[in-house]
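A single protein chain has been omitted; all remaining protein chains appear in their positions.
Moving on, here comes chain A:
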Amino acid sequence: MKVTLKVWRQKNAKTPGEFKTYPANHVSPDMSFLEMLDVVNQELILKGEEPIAFDHDCREGICGMCSLMINGIAHGKKAVTTCQLHMRSFNDGDTITIEPWRAKPFPILKDLVVDRTSFDRIIQAGGFISASTGSAPDGNSIPVAKPDADKAMDAAACIGCAACVAACPNGSAMLFTAAKVTHLGFLPQGQTERHQRAVNMIAVHDAEGFGNCTNIGECSAVCPKEISLDTISRLNRDIVVAALKGIEPNVETAAAKAS
């Protein structure tokens, strides 16, 4: 099959970018989207042109590295990562628009590659538990109810790809933050810092420049791991309880460090 690609090309964060059109004439319907880009890049290299830069790693749908806005939908289709999207999802002769994630906390590094370290800083603010290290604890020494384990696991499925931010009309990372807060907050091991965690992670989320959630649900609709809006509800509840308890953020944000 043959498709036409409209790709965002941008040399670096400071140079303005633009769309460029490339033909992809040797596409098999069984190729993944990234393999199709590999083929196009090979042709560009042979022609002596700069290949299209894009993020990828495991290509198994579990690392969260691939990040393309395809035809206006993050990862191109509901509940899938770009690497698990196949060309059979498109029709022969289609024009496919490919853009990077766009949000202020994700500066474009080159073409379709964005810098997502702002997510790492949100994780550093509270995505951990305090536990004594050493040998592995006995199995079942801390009982976890099966429904809680299931909900924690559902939230833990988040791979941090940031499709939620890309799809959000507000550029908010609430679904990501909520997934991390919910994942730990459902388990007994996560109770010690539960409310402090929520307050700290939201403080960093806001300081990084992410937008705010208006409960639209675009995030959950495109999430490759189908994280539910319930996690955001639970994050909100943790924040309200934290406020009632008078818990203040005790984390240093990047903005505070700079000033």
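FYI, contacts are C-beta pairs under 8 Å (C-beta built on N, C-alpha and C of every residue); 3 or more make two chains touch, one makes a residue touch a chain; residues count from 1.
Here is the rule we use: contacts and distances are computed from a predicted model.
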Options "Large terminal subunit of phenylpropionate dioxygenase", "ABC transporter substrate-binding protein", "Succinate dehydrogenase cytochrome b subunit" or "Gas vesicle protein": UniProt name of the undisplayed chain: "Succinate dehydrogenase cytochrome b subunit"
Contacting the left-out chain in the complete assembly, out of A:5, A:73, A:112 or A:187: A:73
Contact with the hidden chain (one of A:61, A:105 or A:160): A:105
Interface with the unshown chain - residue positions in chain A: 6, 16-19, 69, 71-73, 78, 97, 99-100, 102-108, 167, 169-172, 199, 202-203, 205-206, 209-218, 221-222, 228-230, 232-240, 242-248
